[in-house]
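First comes the structure, then the notes that go with it.
With one protein chain removed, the remaining protein chains of the complex are shown where they sit.
Labels A and B are assigned to the chains in the order they are written; within every chain, residues are numbered from 1.
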Amino acid sequence: MNIIVPVVIMAIIGGILGLVLAIASKKFFVKVDPRTDMVLEALPGANCGACGFAGCAAYAEAIVEKGAPIDLCAPGAGGVVAAVADIMGLSANAKEPNFAIVRCDGDGVRPRFQYAGVQTCKAATVMGLAGSFQDCPYGCLGLGSCVEVCPFGAIELNENNVAIINEDVCAGCGKCIDACPRNLIRLDPESRVIVVRCNNKDKGATANKQCNHACIACGKCVRECPFDAIHIENNLAVIDYGKCKLCGKCVKVCPKHLIVNLRAERKERREARLKDEK
Amino acid sequence: MEPKTKFLVTTPPHLKAEESTADIMRWVCIALGPAFGVAFYAFGWYSLFLTLVSVVTCVITEAICQKLRRVNVTVTDFSAVVTGLLLAAVLPPNVRWWVPVIGGVFAIVVVKQLFGGLGSNIWNPALAARAFLQVSMPTELNSPFWPMLRDKGQGLVDRLLVTMNGSFAEYAKYVGADWMKHDLPAVTTPAAAIIQAPDIISQATALTALKSASVTAADIVKDGVGLQQILPDYSQRVWDSFIGLEGGCIAEASALALILGGILLLWKKIITWEAPVFYIATVALLTWVLPAPVKVDGGATVYTMWFSGPVLLHLFGGGLMLAAFFMDTDYVTTPMSRKGKIIFAVGCGLITAMIRLYSSAYPEGCCYSILIMNTCVPLIDSWTRPKKFGLKKAKA
Partner (left out) sequence: MKKVFRGGVHPHDFKELSKDCAITDAPVPEELVVPLQQHIGAPAKACVAVGDEVKRGQVIAEPGGFVSAAIHSPVSGKVKKLDTTLHPMGMTCQAVVITNDGEDQWAEGCNIEPDESKEFTSEEIVAAVKWAGIVGMGGATFPTHVKLSPPPEKKIDTVILNGVECEPYLTADYRLMLESPRTICLGLKLLKKVFNAENAYIGIEANKPDAYEVIKMTLAEMGGFAEAVLLPVMYPQGAEKQLIYACTQREVPTGGLPMDAGACVQNVGTAHAIYEAVYCKRPLTERITTVTGRGVSKPANYRVRIGTPAKSILELSGFDEDKTQKLIYGGPMMGAAHFDIELPVNKGMSGIVAMTDAKAFIHGPCIRCGRCVDVCPAGLIPSEYSIYGEKGMYLETAGIDIMDCIECGACTYICPARRPIVQWIKVSKAELAKERARAAAAAADKK
């Protein structure tokens, strides 16, 4: 018999609280634009923050409520923009996707010393740490800070401990740019396929000593270029993409094979993958 | 890849103090040695068995958790061993073997690893586990403690023989038999006979006796009741608690052994003096000054006189020494600054004294007082930030 009293009390409390909740949900109902959910659905959901908002949900809300530009999503360039434009009834200018490129192709020069301490690239470049691990003071440190920050898992270290981007996965959000204390990572549009994969600004002789894959500022590419699009700045070949017609002549003459044609690389990779799949 | 030179390069400083986290934890284990020594000697091998179960559980659980969290397995830093020892320290010596297993798993998984592992836990794992066990299996933990072997004239060698040969077997028999009732086993071996020779009765600990004490109407004098009426064998009990003849949790038995361990930690500079001193002093002051309620003939309540509390029994009787030297000096769950440690210790003392004097059920307050103060640590830390150098105004 005793059990009945608490059961009744609990039932009454439950009933009252349920009623309160029901009233509250009616009274404090916030009207959500159904399009917010649709936009959120269309966004990639990586929460990378490349758009400048705190994640995809915040961006979706900003698009719908505050009329934020719809082409800010870097990972979803192209398809996503079109989808969002569709939802919002706006016209979409399909944006060319960006890819991160690493401007270093270090050949794995041996580290100069044993390093102990914080294993991040920024920590390894503080004052008092004997400059750099390798002889090249401009190249990739190989501690993988960019690998860690990439929300898409698109970066890995190759056999020479240099970061490489997997363009199949890279969404171009640019988070890795800030993680690199050597400023080696750059966002390039997909069509910009000719890049100089080195950042060594030392004189040719010094650079040659530092790394087998260093730009020695020999100027062959400058002479070869029919469009005057490539110059030596600070002992480093720099392409002026305003003039570059992507003819690829410089790629052929570079004695260090530092100027690369990404289109060829991409093709190679695709073929390799197809082979793997077979 | 093999570096070009074998020189090691790090940021300064290039000198390091010898003492590592593992060293500190090892010293804590060593400092617990005397207390556990007394426990094994007095409670017999079953308490050693429980301690081992607790330590092994904690270490294995920590290793598994770290594997699952995909972080480095760091059981070699001895912190799990310390958790295991402290958990065993606050368990009664007669609980069944799975009690420390459940407690150890709770301490490591819920209290420690779910909060991020060593250094990130908010509460003392051992005490939180003890509180968890207390609420989930009160009968198991609150059954009267197995009393100490009171020295009834046997020599040291005899007693060692008892604990080594006899008592584990006898305890084991208990485990198999009707453990909870604490019926006396039939005397079958000479060793068991020696065990039974002393007064094996279900005996309350000193603090429980204090709490459940009852006086007759005739004992009441003008200002209240005196200590003599409540606990006639007060001085005997204080002495027993001090050297370790009173029943209690495994490592709480001997205040003397715990103080020795505490002095070792102070001497090795593992702990600082503020927390234990202020904790003990606060409890001593409050239990001495404040009147405590006592039942008259099990009915109405009277209060003891002011300035006459059983201070020494409060100091040595329960887990105060263990808490003061090993629990409220735990690095992770106490404030970092000296000033913060003092605030923390005084708070612990206050809550302990209040629970001991005025709670209706709990004779012991150390566990909850420290858990409550653990919760306040971030607040205390933010109050007691050290004074920055360079804020003092120059004298004109």
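Structure notes:
By our rule, a contact is a pair of C-beta atoms (placed from the backbone, for glycine too) under 8 Å apart; a residue touches a chain by one contact, two chains touch by 3 or more.
For clarity, every value in this text was computed on a predicted model and none was experimentally measured.
Checked against the hidden chain, the listed residues A:Ala54, A:Val118 or A:Ala264 yield one contact partner: A:Val118.
The chain omitted from view is touched by exactly one of B:Gly119, B:Pro138, B:Pro232 or B:Pro293, namely B:Gly119. Although one chain is not shown, part of subunit B still touches it, namely residues 3-17, 19-21, 23-24, 74, 77, 79, 116-120, 331-332, 334-338, 385-392, 394-395. For subunit A, the residues touching the absent chain in the complete assembly are 112-114, 116-118, 120, 122-123, 126-132, 137, 206.
Assume only the chains that are shown with their structure count from here on.
Work out the mean CA point of subunit A and of subunit B, and you get 54 Å between them.
Of all residues in subunit B, those touching subunit A in their complex are 1-12.
Residues of subunit A touching subunit B in their complex: 108, 110-117, 126, 128-130, 161.
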